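Can you keep this structure in mind? I'll have questions shortly.
The complex appears here minus one protein chain, its other protein chains still in place.
The first chain written gets the first letter, and so on, giving A, B and C; residue counts start at 1 in each chain.
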Amino acid sequence: MSDHILTPLTALGKTTSTTDIIGGITLCENPNFAIASLAVRQGRGQDLQTLLTPVLDGELPGPGRAVLSESATAIWTGNGQWFLMAPLSEHPDYAAEIKDLVKDTASVTEQTDGWVIFDLTGDDLVPMLERLCNLNSKALAAGHATRCLIEHLGCLIICRESGRNFTILGPRSSASSLHHTLVTAAHSVA
Amino acid sequence: MRYSALKVLMEGLRGHTGWKPAWRDPAPQTDYDYVIVGGGGHGLATAHYLAKVYKKARIAVLEKGWIGSGNVGRNTTIIRSNYLLDGNEPLYEFSLKLWEGLEQDLNYNAMVSQRGILNLCHSDAQRDAYRRRGNAMILNGADAELLDETQVREMAPFLDFENARFPIKGGLLQRRGGTVRHDAVAWGYARSADSYGVDIIQNCEVTGFKIEKGAIKGVETSRGYIGAKKVGVAVAGNSSRVMAMAGLRLPIESHVLQAFVSEGLKPVIPGVITFGAGHFYVSQSDKGGLVFGGDIDGYNSYAQRGNLPVVEDVLEGGMALMPMIGRARLLRMWGGLMDMSMDGSPFIDHTPIDGLYFNGGWCYGGFKATPASGYVFAHLLATDTPHETATMLRLDRFRSGAMIDEKGAGAQPNLH
Amino acid sequence: MSQRNRLEGGLIERRRPLSFSFDGKSYTGYAGDTLASALLANDVRLMGRSFKYHRPRGVFSAGSEEPNALVELRSGARREPNSRATVTELYDGLKAESQNKFPSLRFDVLAINDALSSFLSAGFYYKTFMWPSAFWEKVYEPAIRRAAGLGRLSGEEDTDTYDKGFLHCDLLIIGAGPSGLAAALTAGRAGADVILADEDFLMGGRLLAEKDLLSVRQGSDWTADVIGELSNLPNVRLMTRTTVFGQYDHGIFGAVERVLDHVLEPQPHKPRQVLWRIHAKRALLTAGATERPIAFENNDRPGIMLAGAMRAYANRWAVTASKDVVIFTNNDDGHRTARDLSANGVNIAALVDCRTNAPTWKEFEVFSGGEIINSRGRLGLRSVKVRLQDGSVKEIACGALGLAGGWNPNVHLTCHKRGRPVWNKAISAFIPAPDGDPLLRVAGAAAGIFSTRGALKSGAEKAIDALEDLDISAHMPDLPEAEDAPINAAPFWYVKGGKGRAWLDLQNDVTVKDIKLAHQEGFKSVEHVKRYTTLGMATDQGKTANIGALAVLADLDGKAIPDVGTTIFRPPYTPVSIGAFAGRSRGKEFRPYRLTPSHKWAEEQGAIFVEAGNWLRAQWFPIEGETHWRQSVDREVLAVRKSGGVCDVTTLGKIDVQGADAAEFLNHIYSNGFAKLPVGKTRYGLMLREDGLAMDDGTAARLAEDHFVVTTTTANAVSVFRHMEFCRQCLWPGLDVQLISTTEAWAQFAVAGPNARKLLQKIVDPAYDISNEAFPYMACGEVTICGGLRARLFRISFSGELAYEIAVPTRYGDALIRRLMEAGREFDAIPYGTEALGVLRIEKGHAAGNELNGQSTAAMLGMGRMVSQKKDSIGRVLAGRPHLIREDDYRLVGLTPVSADSTILAGAHLMNIGEIASAANDQGWVTSTAYSPHIGSSIGLAFLKKGDQRHGDVIRIVNPLDDGDIEATVTGPHFIDPEGERLRV
Partner (left out) sequence: MIINHPLLGPRDAQEFVYHGDASLIDRPDANAETALDDFHDYLYLRDNPAGSHKELWFHEQGLRSWLVVTRDTTTQEISLVELASDYAKRRGWDR
């Protein structure tokens, strides 16, 4: 995309990402993710897989799983559906890129701006997660990714390191409510 | 035996030795003119009016357990006639008028308490809908007032006006609405019906219908066969089960509605208040407990219990509306079986089988309707014509397309 | 400081004295005390008044079954009514007030009820207060309501915070007594994921309250060792102050953890209580048992309590209710209490055992075959009257009486899924049905196993058993030697004879007489008796009362107790704060907010916001000098009609529909056709429900052969998407179509007004021709703006003016609105809010929420012709039902008042001129109204019977709610540009 004159805002309405440090917990908004959703066309699963293997250096993940590769992150989001994530700065028009790649094997939809993304790190995040979502938080291991409800919001949680490093995607329009929830929970357990 | 203050006084002095059973415990006779299936509020009220108003005799009420063990004994005791549609409002207003004379009619104090019901609104569209409804109520001869925020503050200063997620814009008030001691309704009707000779037969479960050439002949029960000229069924949450024994499928699903009561508290809440931006309605009983409820659990169920998510949803609503109740404690929660109909409105109609009549589909509107439901069902049983306030409550209305859908939710019971 | 009744020993920290006050008087206790133990230590026996007769009452138990010692804890907004002194952990500065008394606890005027008790028998109120009928609400009821109730709410907002959470485990163990600890040890060592929860602030259960249960070492030492080991196991979570209050379906348990109820005030940000939803693969109930009293005349005086509680007070809290104690028992356990007390230096004035063969002891006198038949002492027990085996009567002075009527297993949680306990003759008590529930096993006293040895053993065994289900092998741990004696309880529930009242339900004042009266009046079913007498309806849920009532009924019917029936328990096990259930969802956080991309900018403009579902939308944008909302809205409307305006319409639902069969799919869900819609075009679409009534309306833009963007109304975005997925997955699973919501991903603005195109041409990159010819009405396409930003442009109009909707990736929404306003300045373009949007659409006659309310047919909305009969679309068939196609049905019309200065209100009803206003004459109702600056008067949309044939008629608009009654002229619903020329310029 050429250099247009409009300046973007993060989901929290700032020009730069927001970071909160509460006790041993660090909560950081991450605006630098491009997201494209992928939905396989009828009977084209194998073709799609073949086309994507180079990008993911591997298989598309199965239910409840994510592939965290160098070039891209792939998250299973539903039956025959995935989110592909890559650095926004390098992939300003990610959905188009992916569409060119997968052609008519899958429907591709731009989702970059559909979500607010928080990186959550700390020595022991389990107590905080227990206050937030109905998952067996202590059992979440690297590469696990699943939808969950956080304070009435449908979110997506990715485990990068068990107990210590998570990425939480929430609906962008509710970014500040989700942020408030995460901060409150952090304070409550910190 | 007539009840009165004097009687209570005299019995008090003589050690209460004179009190007689509120109703007899008769064995079933071989046949009756009228058999009412279901010893709940509606069934017992039907028997009462059938005997007292329509002067019929040889009437039996069959109850599989103990009378009043169904929804009449497990609800939030609210009475009101704040309905929108012509199919409903006349019936509920008729009911409210019957409530107003109930003590004298039954010689039993069911504590009909008209402390008002206030439906709060939180948006202009909601107020428009309430104005349409309030006007419909008045045009049907009921009472209604549309309050603005200031008037609501005066009535209920303890509501959250300062920090509310969904600010209170006003409310629709029906001053004649209120509460009634629910168990006493069943007992009062039972006692009165009994005094008119109605046989109330408990622990008598109907296990089948005897139907010959498309006409009802009687019912099979756990206490033997009982012949009947006419059979009226009023079994709420068990409607589908019972009518299936007559080979009928109904536009009804059974769902669980939970209700809750707090520990006893000194009076804090004037009348009934309902939240317009969440699932919560509350009143305070004469004993001091906050009695409240919300939405149904939302899935077909015959289990008289619900689950936690709904409890949390209801109490989130409660705290959002009146944050002063945070330190009050929830004492008991229970579930009732709602006969949820396809448009949220009831049926009082004859069935394709001669002599078999059906009363059901009350959703959670059943308790407030008890007197009218009994009255008009008795009218139908006695005269074979629908009562003027219940002409649209037909079983075939979905075939014609004449739904009575107050909420506009369509053919999905758990949305009504 | 004087703690007259404090004994030696106990598990209290004498080095940490705590000061507290009760009814304004200051006392001292120790860390480890409960409010009840501390008051007893200070020789305070009178703690409350009963519900109905306002009888003086003292502490009755040492646990959560307490019916009597209820107090108002804390003050101000933190005041907490009905708090049980017996489970209130003492903290420094604790303030408590007695409740349900006036003017004082010692002198309560409503004690008059007690004198009048013979007229206030069970259910008396059903028989009177009926004349005159108007008097109930006015006179009788207010008096009753004032007298009733227990404690007082503060009436202020609860200032503490609450939190919620979710826990998952293999085995949840409920109760940390001997069996619970043994189970936890077994499961913990097996490596299972274990949660051990107890409502107490110490673990150990009865082990804390007893001496010499474990013969090897002191009970509490073994307890300490086990807890030590468990707390070092990473797979075991120990939760004290945590009540598992309910069992729900599929192994989900509700629990409340009282995190900071034992301090004066929680620290900032810290929740007072946490509500846990525990998902347990298996659970084990080891909640112990509750002792039951024996009823006799005046058995409710302060100082009369459960014997096991006395023992707990003596052993754990080093407290006795009095230095002179009598015990009344029907079993050996009562003897244990007497011996422990006397070993602690308490004088046992007598032990009365209803059994004729009671064991005897040298330390004190035992009256075998004796019964206590009455007591004295108005504000506190002074003496008891004993009928000896030989019939002679003896009065014995004492300050406290312990009642040992045997024990009831705490089966409560096994009943929450409607499980029914069964009668066990050996212990004459109800126990859980064996193997009643594979998800919830029961061990120890809760299962009716009363010996300590049995409890330990069954706890371990049941744990092994439960883990076997999960293929986790566990082994019997080494358990200490423990007492193994049966308690030899004789079924003896209440003392017969006597004219006075013998209490069964202490809190609700239900006596043996009341039960008999209910029975006499035909209330024979247990449920009838409970409801008629209010037995077991108090805050203790009849934990100590129900069984006694069953016994009375059994005698009246000449039946055995199990044949009379049982009463099952419902959640919660003990009452739970309402705040805990709400957790964080309070005040502004009740539900999450949804903010539009232009929210920040709108705030800067001083916009007024309004809730639309969870969205906050700008309602109008007041400018300098505007004092009334109407001024702002009229200005915004006129500006749009005259030149141009911009409105954030991001909240409309947007659904991306792709796939080879996308067009066929839309043909199914819309009642009008979409198959032939060319790429680059948008079409208005009407969705029906399967019942043939209108569900939603919106547009579908075809971006490619296999790609549509569907829009929905803001209100129905979620339900329409759900419906579309239903159609895709359940009805037409063979179609190649994929759906995903993009509502959040695109910031979308309506640019409306005669200058809309000129404005946009300044923003859309020159490469894209958006002239009327190149980009006509209903065109759509992808463009770039502001030098290369990807955007979507739709030429659709809600206002009736030349209008576009432009969408960019959400993060650019803020920048775009600023750019649009800047570019619009030369045309005096303005931002407009939802109010102006509403006025514009009413002027144009567009249906919205008030018309699409789920009760309208396509024909009512004037869209009857849109329903294609050529294809199978949702709702087509049932839309053809006779009542829905009747000629005299409602039709959407416009209304203008006959006298321009009168106002039409939405929700008013329509009547024919000359007919009286009544339901019978009702012709319809007003759905939406606005002041139209364009027309210069109030206008309205309405549903009117046969409305389409009555344009030009004058009709009455009645609004009895506000005494409104005006006349209006019926018109078509389009107040502006009915031919739609403005759209196409």
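Heads up, the rule we're going with is that a residue touches a chain if its C-beta (ideal position, glycine included) is under 8 Å from a C-beta of that chain, and two chains touch if they have at least 3 such contacts.
Remember, it's a predicted structure, so these values are computed and weren't measured experimentally.
Touched by the hidden chain within the whole complex are the displayed chains A, B, C. Of the candidate positions C:E137, C:E156 or C:D249, contact with the unshown chain belongs to C:D249.
Interface note for the absent chain: among C:R722, C:R825, C:R886 or C:R984, the touching residue is C:R722.
Touching the chain that is not shown, out of B:G101, B:G214, B:G247 or B:P309: B:P309 (per the contact rule at the top).
By the touch criterion stated above, the residues of chain C touching the omitted chain are 248-252, 279, 690-691, 718, 722, 725-726, 729-735, 872, 876-878, 880-881. Contact between chain B and the absent chain runs through residues 238, 240-241, 244, 249-254, 298-303, 307, 309, 342, 398-399, 411-414. Of the residues in chain A, those that touch the hidden partner chain are 63-64, 77-79, 81, 134, 146-149, 154.
Everything that follows uses one rule, which is that only the chains that are shown with their structure count from here on.
The touch graph of the protein chains shown is a line. Inter-chain centre distance (chain A to chain C, centres taken as mean C-alpha positions): 32 Å.
The residues of chain B lying in touch with chain C in their complex are 3-5, 7-9, 11-13, 15-16, 19-25, 65-66, 68-69, 73, 86, 89-90, 101, 103-104, 107-115, 122-123, 125, 127-136, 138-141, 144-146, 158, 160, 163-167, 181, 183-184, 187-188, 202, 262-268, 278, 284, 286-288, 303-305, 307-308, 311-312, 315-320, 323-334, 399-403, 405, 407-411.
If you check the complex, the residues on chain C that touch chain B are 51, 78-82, 118-119, 121, 124-131, 133, 136-137, 141, 144-146, 148-158, 160, 162, 164, 246, 248-249, 252, 254, 275, 277, 416-418, 513, 517, 520-525, 527-528, 531-532, 534, 537-539, 541, 570-572, 575-579, 581-583, 585-591, 610-611, 689-693, 695, 849-850, 853-855, 878, 881-884, 905-909, 917-919, 922, 925-928, 958-962.
Put simply, chain A touches chain C in their complex at residues 1-11, 13, 31, 37, 39, 41-42, 81, 93, 104, 107, 109-115, 130-136, 138-139, 151-153, 171-178, 180-181, 184-185, 187-188, 190.
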